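Incomplete set of chains, arranged as in the complex.
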Amino acid sequence: MQIAKVRGTVVSTQKDPSLRGVKLLLLQLVDEEGQILPEYEVAADSVGAGVDEWVLISRGSAARQVLGNEQRPVDAAVVAIIDTVHVQDRVIYSKKDQYR
Amino acid sequence: MQIAKVRGTVVSTQKDPSLRGVKLLLLQLVDEEGQILPEYEVAADSVGAGVDEWVLISRGSAARQVLGNEQRPVDAAVVAIIDTVHVQDRVIYSKKDQYR
Amino acid sequence: MQIAKVRGTVVSTQKDPSLRGVKLLLLQLVDEEGQILPEYEVAADSVGAGVDEWVLISRGSAARQVLGNEQRPVDAAVVAIIDTVHVQDRVIYSKKDQYR
């Protein structure tokens, strides 16, 4: 999985019928030091992530393991809202303290 | 999923039999600021996307979740025509206003 | 799918038994302007592509959707021989005219 920050949304009316009602978030990936990268992913969200939150995204066939996505043509899904990221003895991110 | 702009078409007569009647679009990927990248994808289209429209593409096994693609050797599919892309409070793209 | 140009062949006698009789082509990928890239792929061919022809390759599990490949450990397959590639109003490639 990769760490990503929720940045916005993508809206579409003309789409594969299975995507109706699916919330599509635009996320930018976060590097190993907590910096936002230009690389992004549009992912289906079913955990209720909000803008600026840090999340975990799964890509590939794993995205279809999320309940409801089994038959959807999605190759990325938000699977968790992150509370904390620890690297060695350092806290890179804490949702509570809003370090970033 | 990645955001991409429809740029053209690829035509083939000698191909895997399952690809007969499949429209193959050439798309260039769009970065997180709305710029067109050199990276491209040839994707099966079943949502009726036209040249210059912005779409969402799914890659990998997800492309075979689109109705009709189940048995086709396609690793990319257009799954949605994009109406709007929002990043923070900014509209990066709006089909209606044809910002681009 | 990616556009690629057939460049050569790979021959092997000691291999997974399921690969017996499979033609393995060495292909170099083509960029969005029709230039040959250093990136290559060795792909199973069942459409009868010849050296210098432009083809479409599918990668990942899609390669096993080609008839006969279902049980083979191949992660890339030639799925079409390209007739023409159009980008906007421009013909990037035409097999007939052998633009390249």
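Letters are used for the chains, namely A, B and C, taken in the order the chains are written, and counting of residues starts over at 1 for each.
Going forward, a contact is a pair of C-beta atoms (placed from the backbone, for glycine too) under 8 Å apart; a residue touches a chain by one contact, two chains touch by 3 or more.
Owing to the predicted nature of the structure, the values given are computational and were not obtained by experimental measurement.
In this structure file the homo-oligomer totals 5 copies of one chain sequence, with 3 depicted.
Heads up, the rule we're going with is that only the chains that are shown with their structure count from here on.
Taken together, the touching pairs link the chains end to end in a line with two free ends.
Put simply, the C-alpha centre of chain A and that of chain B have 21 angstrom between them. Chain A and chain C have centres, each the mean of its CA atoms, that are 34 Å apart. For chain B, residues that reach two or more other chains under the stated contact definition are 60-61, 63-64. By the touch criterion given at the top, residues 1-3, 31-33, 46-48, 56, 58-67, 77, 79-88, 92 of chain B touch chain A in their complex. By the touch criterion stated above, chain B contacts chain C in their complex at residues 7-19, 24, 26, 28, 38-43, 51, 60-61, 63-64, 71-76.
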